[in-house]
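Removed from the display is one protein chain of the complex; every other protein chain stays in position.
This part shows chain A:
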């Protein structure tokens, strides 16, 4: 515990600050300011801690978080600062999975609830929903013991005509043994999205089993004679891989394939791209042109567009041409996951529901071995393995929700919350790099699943504009991917910088109103019943009624409890976290007078007749 610590406003140039006390707990860093507002920071969320040179007011400590929060403390005494710094360094770098928060997190669920929680998302059920197994596709037990591919799940769906020797042979010809398997099956078009890793073709190698495998996939689609093979990498990268004995499919060796590069950059490019973006958006006193040129130079939106373009290509191949598509990149767990899951999202409205989106993430990301642990740096490891691949996926989905405001059951808060927990290590779902690892960690016994918790508070994540009939079950969502449709995701990258958000949130207002409407409908039913009862019988117990009339107007719907007081169970929803900026709309301004005078960003300092507006 350190007192008299100052929390600086990140974007203010006038060094505005809040003074308060800093507490260090086993799992969180907690700052309570003089007005008792709490800021909780989970140790696992800390991406970097930096101690800046001593200043007159104390020792500055800058903490960067994986959820893009950046806090700037000034600790009065250097020794305290040093202690905090060292503790945070240790606490934020975990060496073993067992030390992660998820293993100590106890949400007061009993064992059966815990088990039920893990059963909430059932992938076997999901494949059944898609319509497999069927005449063309079957469940393969080839990987039952993770013998063929360690990073795949046990249950894999393959064409019926792909015999075990073909599977084994094909897996040997694919990087990390990740042979082509079913990711999504489109019932109406009888076409499939399949995924794999790159072939070990080098400059000339070929593998008959692998060729048979692709043919089997192609034949499993009775409505089309050809299939697409999408290599999601830029052509140059794929060619370079040939020198290392890897590479891409030679169209001459595979019959009836249409090969296509789509040019999504690799994890290293994405990492540095986001880094550049954050540097720009974190600049104080940023000008519009610096922002736009920084946005351009970071390449971030270009990458997001590339991912979505690839997904559109995939979805169209299936929906328009009824052709099956095999998607791969290098290892088939980053770009492949992005493209397969987004493609399915465009094709199937189920994935645009809250439950369906959970299923999609479980299927294409968790079970198929997107390396969450490495990419999100859950354990202290190789920084070169870190990459915002999943964040990019969420951003692509957000872009779709912007273009189709009524097509999604979930709202932006849902995407942000998932992002939060991918990094929080509070729940077991995203721990580890693949299913095998998760089983070894006994996550289902020792940790809890995130999904039941999100479902329990799904009111917060519901899109009030959602129209379930927006698109009939299997009609394609066709986004417009002209560049101007892609926008900077302020609510993600400046989630915690309240001053940048609209002061009144339209989303919150509509959400509350829509929620209130449900309540009012109930009230009407109740009142009507009572009136009926009154009219029907004369002697009624009066007391009850009086109680009712004394009831205040139904309008008193409170804002979803401000995260402030909500400590664990979900401490991640900490004090300052407000997705849409301050809750002015909910409060209908009653409390805003003071809010304005405090948190107001536009401070003008009038010096020598030159005014500086800062924000």
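Throughout what follows, contacts are C-beta pairs under 8 Å (C-beta built on N, C-alpha and C of every residue); 3 or more make two chains touch, one makes a residue touch a chain; residues count from 1.
Assume contacts and distances are computed from a predicted model.
Chosen from "Radial spoke head protein 4 homolog A", "proteasome endopeptidase complex", "Septin" or "Myotubularin-related protein 9", the protein name that UniProt gives for the omitted chain reads "Myotubularin-related protein 9".
The chain that is not drawn here is touched, among residues A:25, A:255 or A:287, by A:287.
Only one of the listed residues, A:154, A:219, A:305 or A:446, touches the absent chain: A:305.
Checked against the hidden chain, the listed residues A:3, A:296, A:380 or A:457 yield one contact partner: A:296. One chain is missing from the display, and on chain A it is touched by residues 11, 281, 286-293, 295-296, 299, 301-302, 305, 403-407, 464-465, 467, 480, 482-488, 490, 494, 499-504, 506, 509-510, 513-514, 516-517, 520-521, 523-524, 527-528, 530-531, 534-535, 538, 540, 542, 545, 548-549, 554-555, 585, 588-589, 592-593, 596, 600-602, 604, 606, 609-611, 613, 615.
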